[in-house]
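Have a look at this one before I ask anything.
Shown here: the complex without one of its protein chains, the others still in place.
Which chain is which? They are A, B and C, in the order written, and residues in each are numbered from 1.
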Amino acid sequence: MAEAARVVSAAGIETGYGRVQVLWGAGLDVKAKESVVLLGANGAGKTTLLKVIVGLMPAWKGSVRLGPDDVTGWRTDKRVRRGMAYMSEIGVFPGLSINENLRVGGQFIEKAALKRRMEELYGYFPDLAHRRGALAGSLSGGQRKMLGIAKALASSPTLLVMDEPSAGLSPLFVTQVIGVLSRFRESGLAMLIAEQNVAFLDLADRVFTLDGGRVRFEGSVAELQADDSLHRTYFGLA
Amino acid sequence: MLPAGKPVLTGAIIAGIVFGLYFTLVGLGLNLVFGVMRIVNLAHGDFLMLGGMAAWWLFTGFGLHPLVAALLVVVVFVAAGLPIYYLVVPRLLRSRDSEMLSLILFFGVSQMIEAVTTIGFGATERSLPPRLLGVGPFIVLGTRLPKAWIFSAAVSALAVLLVYLYLYRTRLGTLTRAVMVSRDEALATGIDVNFVSAVAFGISIALAGVAGVFAPFILGSITPNMGVALNITAFAVIVVGTLGNPLGTLLGGIIYGVSLMLMQTYLSSWANLLPNLLLIAVLLIRPEGLLGRTVRRA
Amino acid sequence: MSPEPLLKIEGLVKTFGGFRALDGVSLHLHPGEVLGLVGPNGSGKTTCINVISGLYAPDGGSVIYAGRSIGGEKSHRLAKSGINRTFQSPRPFLSLTVRENVELAAHYGDPKPGFDVDALLALLELDGYAGRPAAELNSAQQKTLDLARAMATEPRLLLVDELAAGLNPAELSRMAVRLRALAGSGMALLVVEHLMGFIDKVTDRVVVMAAGKEFFGGTLADATRDPEVIRVFLGGGHHG
Partner (left out) sequence: MPDIASGTGKRPVRRIILDAGIAAAVVAGMGVMRGVYSNELMLFNFIVFLTLAQGLNIIYGFTGYLPFGYVGFYGAGAYGFSLAVMHLHVPALVGMAAAGGAALVLAVILLPLLRLSGAYFAIASMAAAQAVYEIVANPDLESITKGPYGVSLSQVFAPAASYYAALAILAFALLLVVWLRNSRFGMSLQAIRDDPVSAAMAGVSVVRGRTIAWLLSALVAGLVGGVFAWHISVFYPDTAFDLSVSIFATVFLLFGGATTLSGPLLGVFILYGIYNAIGIAVPQYFQFTYGALIVALVLFLPNGLASLLTRRGIRVP
């Protein structure tokens, strides 16, 4: 009982596109209230692994468990109903308003509860609250990312899966995104964040690194930094 | 059928707008399907023809008024659209170039519909008495128009309004627009994209069916092989009005209706060229339509 | 300064519907030199390569190659005059065999007569797949084939877009050796890359880009010490 329950776990995942295999037995897990960063370079297979976990790509081999359920063959919408939310690299519907984006994100919630949830989220994101009727496409990159987070959280998930929240953001906004996410982390939300930006390690209880479609490292941030070759690979310019 | 009296030009424009409303209905469903699924239903004109055949059959066989026929057609066509969607579209969308392949596939569907209808109803022209939709002319700004035209235009306007309300005022409509914005993001958000699309597909062919019910009054008559020409017309309407934007169809429909009436007034023997030339011209000159979106190769 | 650069870009501007993807980029490159182009996602690196290789016409500024202005010239002409590139996600001709992929470029891309396609395939370790359709290659091999296709036109200027992404360490170091060897033969290389280790191994100097502009030019070592560069990459000095 010492170990917290696993919110999600993926084991032995193999998959790919057409004949080209991308993942070669990759796996990871996230425990309750834990935030996990999946670190890897462009093309390492991070997005693919996330897609298998959220049900957007089939696994050729391996399994995905969500809480007590084996969800390997499940569609994404069913997984979302079970408390998983996914924020893709794009993260929003640019042609819908801010309000509509949140409503779509919280589509499975009962009407009154969604309304409460949206007000709660607008409290976290005052910038968005001021412009509820504006099209998401008219927002700046940083605001879009905030909306993406809010949209994913609209369904009140227990686990938030994010694909490169730093993508396309200037450093200032990266800091802001990390700040927002750390507030949700404190509130007990479990998170799985795929990133190549090491700044996100600030959020990490645990780190996995992915390279060539395989997990190379699992451990704490301190352990990662202690490993010379990994440090050279992931701490960019150093 | 030329509007009599008063300045001929005004008459042509007014009749064109009335016609344009009808042609909006002709293209509306096609555009909805394109917007949601990025596929071209090249059997759209044939579903329209089926709606017309149904109206003719229900009237001559059972004496049903076209308005009743329209309601029946909506129910039956939506019900038929869902299984058709699930049978072909999900598999189609998994292929590499689904837009192109959809065109070929629905071309096949179009041929099947045309063949079955010809076998069942024969190849002869069918028409319905215009008096069904009101006797005597209706006068707009001094232009006399058949009541059946006004009636058809009013039903079309109602259909456009209902589609608008569906898309902007219902939960499923919001999800539908989400899928239109980005199918991938919709999947990632956990929207049941297949269900949303199937409903859109059903609505689309129901719209075609309703347009078909009124086709005998607007186009004069219906035949099993009218689908091909109607497909080109419907495609011209939505290309002019902007692909993938159902409400842009209204703009395309009006422009098409007015140009058609002007052609019929001043150059009547060449009026059949219009949809073809309009389609080609818009694709080449402003392929994104009047409101946006690019269809050219890189 | 050394003799005339092979490639000289000044004030290059490219906009997409109001968005300035390139906002006045300037850089130059000499034969035998490897220049790294680095910067965060969306800073305009790939757009820069796309303009130089003729995929997009520039909206402003100049691209001078071998003493003549080439801005807006078609890709196939540029390929014949010695500019070629690889793609971030490889783009081989999937229905042709590996050998046909390269042979085509060797034929249409104007290399010297007697160009040995098989020797090139052997050099890049693709000879074992020569008769197989390119669709059967894995992504690392497709990247190599992309490089082979580019090399078959015997370019004087090679633009390399994120070659390292998706390669394992062993493949990476082989690629690095290959690119250095190309520079050694006098080819000029412009390398867009995220992986700093690869940039470190391959390039002579780097240009750092952000928001469509270049704002640092020099060696990688100097770049890593530049506070401005660190700010851009690490967003305020996390884990410097």
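A few notes on this one:
Following the convention adopted for this analysis, a contact is a pair of C-beta atoms (placed from the backbone, for glycine too) under 8 Å apart; a residue touches a chain by one contact, two chains touch by 3 or more.
Since the structure is predicted, the reported quantities are computational estimates derived from the model, not experimental observations.
Contacts of the undrawn chain with the visible chains, over the full complex, involve B, C.
Considering C:G42, C:G61, C:G109 or C:G197, the position touching the chain not shown turns out to be C:G109 (whole complex).
Among C:K8, C:H28, C:K45 or C:R149, only C:R149 touches the chain that is left out of the view.
Checked against the full complex, the one of C:K45, C:R99 or C:R178 touching the unshown chain is C:R99.
Listed here are the chain B residues that touch the chain not shown: 40, 42, 88, 91-92, 95, 97, 99-105, 107-116, 118-119, 228-229, 232, 235-236, 269-270, 272-273, 275-277, 279-280, 283-284, 287, 295-298.
Although one chain is not displayed, its contacts with chain C can still be listed: residues 53-55, 74-76, 79-80, 84-85, 87, 91-97, 99-101, 103-105, 107-110, 118, 121, 127-128, 130-131, 146, 149-150, 152-153.
Here is the rule we use: only the chains that are shown with their structure count from here on.
The chains that touch chain B as well as chain C are A. Counting C-beta pairs in contact across A-C and across A-B gives the higher total for A-C. Averaging Cα coordinates per chain and for the whole protein, the chain whose average falls nearest the overall one is A. Spacing of chain B relative to chain C, judged by their CA centroids, is 49 angstrom.
Each chain gets a centre from the mean of its Cα atoms; for chain A and chain C, those two points are 32 Å apart. Remark: chain A and chain B have CA centroids separated by 42 Å (rounded to whole angstrom). Chain C makes touch with chain A in their complex at residues 40-42, 135-139, 142, 162, 164-169, 194-197, 210-211, 220, 223-224, 229-236, 238-240. If you check the complex, the residues on chain A that touch chain B are 54, 56, 75-77, 79-81, 85-88, 90-96, 100, 103-105, 107-108, 151, 155. Interface residues of chain A facing chain C in the complex, by the touch rule stated above, are 18-22, 41-44, 141, 166-172, 174-175, 196-199, 201-202, 211-212, 225, 232-233, 235-238.
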